[in-house]
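For this view, one protein chain was removed and the others were kept in their places.
Should a chain be cited, it is by its letter among A, B, C and D, assigned in written order, with residues numbered from 1 in that chain.
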Amino acid sequence: MLISCVAYENGRKLADIPVEDISDYVKRPDCFVWVAQFEPSREELDKMAEEFDLHPLAVEDARSGHQRPKIEEYGDSLFAVLQPVEKIKDDDGDDELLVGEVDIFVGPNYVLSVRHRTHLGFTGVRARAEREPELLRNGSAFVLYALMDNVVDRYFPVVDDLETQLETAEEQMFSTASTRDRLQKLYDLKRKLMTLKHAVAPLMEAVGKLYGGRVPQLCKGTQEYFRDVYDHLSRINGAIESSREMLTTATQVNLALISLSENEVTKRLAAWGALITVPTLIAGIYGMNFKNMPELDFAFGYPLAIAFMVGVDAVLFWRFRVAKWI
Amino acid sequence: MLISCVAYENGRKLADIPVEDISDYVKRPDCFVWVAQFEPSREELDKMAEEFDLHPLAVEDARSGHQRPKIEEYGDSLFAVLQPVEKIKDDDGDDELLVGEVDIFVGPNYVLSVRHRTHLGFTGVRARAEREPELLRNGSAFVLYALMDNVVDRYFPVVDDLETQLETAEEQMFSTASTRDRLQKLYDLKRKLMTLKHAVAPLMEAVGKLYGGRVPQLCKGTQEYFRDVYDHLSRINGAIESSREMLTTATQVNLALISLSENEVTKRLAAWGALITVPTLIAGIYGMNFKNMPELDFAFGYPLAIAFMVGVDAVLFWRFRVAKWI
Amino acid sequence: MLISCVAYENGRKLADIPVEDISDYVKRPDCFVWVAQFEPSREELDKMAEEFDLHPLAVEDARSGHQRPKIEEYGDSLFAVLQPVEKIKDDDGDDELLVGEVDIFVGPNYVLSVRHRTHLGFTGVRARAEREPELLRNGSAFVLYALMDNVVDRYFPVVDDLETQLETAEEQMFSTASTRDRLQKLYDLKRKLMTLKHAVAPLMEAVGKLYGGRVPQLCKGTQEYFRDVYDHLSRINGAIESSREMLTTATQVNLALISLSENEVTKRLAAWGALITVPTLIAGIYGMNFKNMPELDFAFGYPLAIAFMVGVDAVLFWRFRVAKWI
Amino acid sequence: MLISCVAYENGRKLADIPVEDISDYVKRPDCFVWVAQFEPSREELDKMAEEFDLHPLAVEDARSGHQRPKIEEYGDSLFAVLQPVEKIKDDDGDDELLVGEVDIFVGPNYVLSVRHRTHLGFTGVRARAEREPELLRNGSAFVLYALMDNVVDRYFPVVDDLETQLETAEEQMFSTASTRDRLQKLYDLKRKLMTLKHAVAPLMEAVGKLYGGRVPQLCKGTQEYFRDVYDHLSRINGAIESSREMLTTATQVNLALISLSENEVTKRLAAWGALITVPTLIAGIYGMNFKNMPELDFAFGYPLAIAFMVGVDAVLFWRFRVAKWI
Partner (left out) sequence: MLISCVAYENGRKLADIPVEDISDYVKRPDCFVWVAQFEPSREELDKMAEEFDLHPLAVEDARSGHQRPKIEEYGDSLFAVLQPVEKIKDDDGDDELLVGEVDIFVGPNYVLSVRHRTHLGFTGVRARAEREPELLRNGSAFVLYALMDNVVDRYFPVVDDLETQLETAEEQMFSTASTRDRLQKLYDLKRKLMTLKHAVAPLMEAVGKLYGGRVPQLCKGTQEYFRDVYDHLSRINGAIESSREMLTTATQVNLALISLSENEVTKRLAAWGALITVPTLIAGIYGMNFKNMPELDFAFGYPLAIAFMVGVDAVLFWRFRVAKWI
């Protein structure tokens, strides 16, 4: 589905143009065309491949729409794959991460973005870019930066949310008993962190090649912008790594807490058990059939025996309480 | 066993040729010979070594058929070892991974593929290549790419299958009690992941040297294709790494779940134990032989005692239920 | 908030100057201006950006104030982000680590430091620098070093404090029983180490590029100073890594200690249980209603039975004591 | 102890020569001397150092005989340390790994091998080399390769044996109860893997420098042979790494299996306990001394009570069986 197709000259929007005119505008100097598609049909994508002379391998990748994040050079053009990540509700009402895909073809005078599986569009990016013509004058590489920056900025709330969940889990860990739910939550968090990492880490590696040493011709003038994106990505990556490590520790500590709690339960049960078995022993003794057991004939033998049982239990209870077993 | 022996010129099939004529075709410019063998005898392989002037060390490797994946340069020719992985049923009917081996000798004007231990052939690759003469015109390096791409594409269903199994294991983990079977499945998955990793990781490393910086002369014109293969391999590798890490976490969480379940069992047993020992104590008390125990003489002493036991148990039961011990 | 704004010439302080005069002094050779701000308003920062011609991306970073430590080159100027870490008391009176941020813009003839979220100022740095004019003559790069050195030196007490806490936890580990508090402390230490690591590790990596091979023009003359900072950072980093590894081991050993303690408790309880159930069995035997039980008719049958019970328990007690179960 | 001392010319054996004549042969072009020693005395080694002009540091290393695997350049000669690993029986009849040492000095026209602590000699290597004069013509570097290849080939049965042991341990793990022996075996396997790794990994690293980029002059013509050795080493190394990781997982899974088995034992014991305590309670009830307990006067009261006990136990047994507790 075609979302928009616009020509720009010297950083200013010229006009929305029909797809057929693309080739005309592409030939003009200082002019570039920015096309946005959403889950295009085979024909729509082929048309673009023809207009912009895209490499068949890159088009094949964009068509299948299941790539890992990467940035590849094809001659003087670039092919970038980004994975925006959004938080959605799954069918059970649980939070889930939806990993979309944005394929971006960038040449000296065109930008083509192809969105898959994500509902978040780039109209904001386009609007912002058009409000800053002095930056947009940097050409198609700046548009690549702006799209990338937008995708990367959307990682922040996701990683913040995961960090908050981790902190909640940490607080609960020591305050309440260990439950199946807690372990499930930790496992779930781990899975989401891995999902996010798969979107972030390969992209970071790829963006790291757009500034500094040998840089694609296209990005020569906008290196500082790509370094900024890299910097954001490495901040997110650092947060992910940190959370992963804390999660591993949390899982281990949880296991220790469960064992500790087993210890405490064992002691408590043993204490209560003693409070039952000791009087049982006493009762057993006075249930013996010896002819000559003077206590049995006492007028208050029975209440005294009961009192003895209660007394012994009181002493035991007090000692267990002191030892914090009960 | 010779599967086929075909000469190509400018990307088009010339003819099936007898093995003896290979040396003639190899001398022609723009012409290359593509030979496929399956578990060749010593003589068959020696014959090829002679026709194509293969390096003895490479031939030795292909003969033994137990190499790790690699790509080696011998002068201007390449020797590649790939390990196709298939899912098969073992004797017990369990899924098992079969690791085959494909050794490929590539020179400027020949390709020789030697298959070991795998039933999956490359007739599809040959057919597809012959349908696209404009690509096949790239020569023997393109055939290497096509064979490699085919082997790598076959990894995807295997890794997808392992990921599905992991997801199933994850779901079961929190829903039902931990059993020996579950642990065995996790261990089994881990072993299969390691098997797959051994096929994928060294190949990825080797393919990474066929594009970008210093590249063998042979692959100069087809770098973008090898980058595509590399990209697929690193996607698979990422999935393997991710599954490995989740498996480690799953094993740890499983241990915690087992400990948790021990905790719960202990509590439940203790609760039922109390429901038996408390009335035993009461019975013991009324079994004492004191002369003067007024209750013993009551007309309804016995049913009252029984009622007392039942009542105490009812209260205990209710409290254990509230505390979720039963 | 502007803290100070001073001009220096040949390593000596010229005067406190008003913000408006900055551009005059910046033009003079051998002269540089050193400005310090604390959580500046948007206008204050914009004013500086204008006076010193700062890059918009760096200004944007300094404004938001949530960066990871880094050092970036913009043309012939540098933009450094440092994270000072202080130990503070949180609302519950627990020790907590406060991570501040210091953004430093350095050009050939200016230094601008922007502090966020930290109460520790740099008046000491300025005073020391002014006392050593022969060093300050090295210009703005030396000021960058002095600020960096000050931030890094403040890491030492923090890491020392964490190491001391770890040592205390280690000593307690083997001397007293494992408690929830201990595990919480270990977890807490781990979290603080991760916080510190996030301040130290990226900075170390960045400072490592200010000496040795290709170095920014600005730092050419002060490489040895930056190597010294790098050296301090790698000492801190080594201490952090070491503590992290010991913490992991400590967590594992703690788990083993908890299991061991479970073992001991089980044995102790079983021993006490035997001391109760064995006499109960004896009492049960003498509670049997056989017609012909000679002991029952003995004059001292009852005291002998009691003595027998006590005797058996004494023997058991002694054996349990020998076996260290009680 | 001198094993042999032979001169070769153009790949063909000239003669067994006395040690004193070495210096004569060494001077001839196209000629090299191959000396083999086994645990030489100080004088024997000093004699060789003099004849071949060996570097004192290398001779010192060969004398002490406790080096890690390495390959060092001294001018235009090489000093290689290899560690052959053999499986032997220790005094208790258990399999143990014996790590020997082979120090090889290689110059343009000599090879000196010094064996320590290993009973496996190199007569096979010499015989094979002499059967292939066209290869031996490559000179002393080829002899180095042949010795190295021989040592490396001997790693294969060792690593295969360890892998088989691991597989056996894996199979037993899920089929029978966890025992001390199993854990000891896993630990033992781990130790052997580490021993093997210490022989393999540093050698692999060292051999990796004998082909490809900057290569010692001596090895220029035999690079492909050293790459082959490297390849074998990396196959062994991969197998070791893989086994190590599986061992770690196996240890964790074993722990989980032990906990699981604890769970099952607890349940089984509790079930049997219930089968004893419930009839005890019933017996206790009919042991109460109430005047008015009609059942006591029934003619068949006693057998009915016993039947009741048996009946209750039968029901319990059946329920425990269904729940798989017994």
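We adopt the following convention: a residue touches a chain if its C-beta (ideal position, glycine included) is under 8 Å from a C-beta of that chain, and two chains touch if they have at least 3 such contacts.
No experiment lies behind these values; they were computed from the predicted model shown.
Student: So one chain is hidden, and I want to know which residue out of C:130, C:262 or C:313 touches that hidden chain in the complete assembly.
Tutor: Checking the options C:130, C:262 or C:313, the one contacting the hidden chain is C:262.
Student: Decide which residue listed in C:84, C:202 or C:287 touches the omitted chain of the complex.
Tutor: Counting the whole complex, the residue in contact with the absent chain is C:287.
Student: Considering the complete complex, identify which of B:40, B:84 or B:287 is in touch with the unshown chain.
Tutor: Candidates B:40, B:84 or B:287; residue touching the omitted chain: B:287.
Student: To test your reading of the contact rule: which positions on chain C touch the chain that is missing from view?
Tutor: 170, 173-174, 224-225, 227-228, 231, 234-235, 238, 242, 245-246, 249-250, 252-253, 255-257, 259-260, 262-263, 266-267, 270, 273-274, 277-278, 280-281, 284-285, 287-293
Student: What residue numbers in chain D mark contact with the hidden partner chain?
Tutor: Residues in contact with the chain left out: 55, 57, 61, 67-68, 70, 72, 74, 178-180, 183-184, 186-187, 190-191, 194, 198, 202, 247-248, 251-252, 254-255, 258-259, 261-262, 265-266, 269, 272-273, 276-277, 279-280, 283-284, 286-289, 293, 295-302, 305-306, 309.
Operating definition for what follows: only the chains that are shown with their structure count from here on.
Student: Give, as an integer number of Å, the spacing between the C-alpha centres of chain D and chain B.
Tutor: Measuring from centre to centre gives 25 Å for this pair.
Student: Going by the contact rule already set, what residues in chain B reach two or more other chains?
Tutor: 252, 255, 259, 262, 266, 273, 277, 280, 284, 287-289, 293
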